[in-house]
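Report on the structure given below.
As you look at this complex, bear in mind that one protein chain is not there, while each of the others sits in place.
Let's look at chain A:
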Amino acid sequence: MSKYAPRKAQLAREFLEKPTPLKGARADREWWEMPVDFHDGNWCFPGKPETLKEIGFPNPRKWAATDEDWQLPDGWQKIIHDGLKERLKKFRSLKLYLDACVRCGACADKCHFFLGTGDPKNMPVIRAELLRSVYRNDFPMVEKILKGFSGSRKLTAEVIKEWHSYFYQCTECRRCSVFCPLGIDTAEITMVARELLNLIGVNNNWILAPVANCNRTGNHLGIEPHTFVQNIMSLVDDIEELTGITVNPTFNRKGAEILFITPSGDVFGDPGVYTMMGYLLLFHHIGLDYTISTYASEGGNFGLFTTNEMMKKLNAKMYHEAERLKVKWILGGECGHMWRVVHQYMATMNGPADFLEEPVSPITGTKFTNAASTKMVHIAEFTADLIKHGKLKLDPSRNNHLRTTFHDSCNVSRGMGMLEEPRFVLNSVCSSFNEMPENTIREKTFCCGSGSGINAEEFMEMRMRGGFPRANAVRTVKKQHQVNALVTICAIDRATLPPLMRYWNPGVAVYGLHELVGNALVMEGETPRTEDLRENPMAVAEEGEDDDA
């Protein structure tokens, strides 16, 4: 395990010995009197100066969160004050969220970081208060009336350190907002806080490096076009070896009906590449007229975790490319935050994408009216529709070596309300699907603990703490149903859940939904399958047994 992760025994001892609000203990002081602590494992390395220069972000320099002096730019208070003022004008939601909170505390114990740390500043109500307290001081209408009671405070360098710590201990997952009686979306407060921090060069390299890469090459990993093609063609060879089927993806092909865009983690990362193999098999199976772009080679958008403008810029490339290639619409792969951007912001940010057509499945004729404005369809929905119409030949018993559970990705479940489609697909391609406890799934799903660009290795302690509630729910089904496969539809999940499982639940592997689809698909002309896409032995039907058994 990473040197940045604490021993489990150490966490257990801490929980037993330390008084914590998790056990009903009252803190010995007010939250604003608690000092900020940076130690190995709880902060992300800052953006590199050359990365900041590349994307034109302010105050490039070398620094560390553990430094006493963060080398903030001259006049940084004014920059933050003006920045907040501007955003309050621009985003009415922000003003509403800052004004409306009555501090009822319904959100307090809903955050995975609070549950994993017991730190009161990880209660969403207080996380928002970190910014709200400065807002109250700056815009003192309320302060004038409630002098001394409104919780306002001055903006100091210590406050900036606190913001940096706690707005990166929020994964923008929005579980808290499900429980807020006023519907306050703390994720949007975190987004604005991070945007303000970026104005003065307080940032995170694990976010800015992918942003710079995407800005330059079209994807977070910085994969150049020829490498992108080589990676996918290598998977094509693997598919041929396993199934005897030669799939024929095309790249940057003008006039294809559909442009397929997925996170670059699916092209490069393990286990994402197996999900990619699943997509390729599926598209071949149905004879889809599609192409893959080496420029719009990323579905994810780490711009979402930096600034509104950067998010807009990175999102635009997908649509530029769709327009250039003259496709009818875009099919999007298994990604989490990409769908928050596309589903909730795209239509008014770069859209409406009127140069594309309202998506219609060429195989079933189904109109995806929900994507009428964005022209982008989620692959789980696309595949569910194929299965519903009996267009796929599937043998779920080929996944009999897997006892599955499903992790709802925060941004797909809460960000676009997609709950049933992935379950329908999963139930169609495997025989053992076991739900985790009710309050940990669907719109109440627990985050992987590393979303929103904090999946850096040096943040491992916080990741293992923040992922604890999710891991604990997996542990339940592992015990009850011997679950050994955690299925998900997000590339960050596929990157972050494996270490989380190794830490808390050894023996549970992480899969993409379409990897299981790829295992179950009975391809015309295939050689007898004996191994799954990972080249592990798969359940093979006994001779004489019905294929569909």
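The definition used in the following text is that contacts are C-beta pairs under 8 Å (C-beta built on N, C-alpha and C of every residue); 3 or more make two chains touch, one makes a residue touch a chain; residues count from 1.
Operating definition for what follows: contacts and distances are computed from a predicted model.
A.B. asks: Name the chain not shown, per its UniProt record: "Tryptophan synthase alpha chain", "Aspartyl/glutamyl-tRNA(Asn/Gln) amidotransferase subunit C", "Energy-coupling factor transport system ATP-binding protein" or "TusE/DsrC/DsvC family sulfur relay protein"?
C.D. replies: "TusE/DsrC/DsvC family sulfur relay protein"
A.B. asks: Which of A:G201, A:G265, A:G278 or A:G303 touches the chain that is not shown?
C.D. replies: Reading the full complex, the residue touching the unseen chain is A:G265.
A.B. asks: For the chain that's not shown, point to the residue among A:W206, A:F433 or A:F468 touching it.
C.D. replies: Final answer for the missing-chain contact: A:W206.
A.B. asks: Decide which residue listed in A:G118, A:G201, A:G218 or A:G300 touches the omitted chain of the complex.
C.D. replies: Answering carefully, the residue with contact to the hidden chain is A:G300.
A.B. asks: Touch as defined at the start, partner being the missing chain; which of A:N231, A:T291, A:T306 or A:T440 qualifies?
C.D. replies: If we include the chain that is not displayed, A:N231 is the one touching it.
A.B. asks: For the full complex, which residue in A:A12, A:A25 or A:A64 touches the chain that was left out?
C.D. replies: Of the candidates A:A12, A:A25 or A:A64, A:A64 is in touch with the missing chain.
A.B. asks: Please give every residue of chain A in contact with the chain that is not shown.
C.D. replies: Missing-chain contacts on chain A: residues 45, 48, 64, 205-206, 209-210, 213, 219-224, 226-227, 230-231, 234-235, 238, 263-265, 267-270, 272-273, 300, 302, 455, 457-458, 491-492, 494-495, 535.
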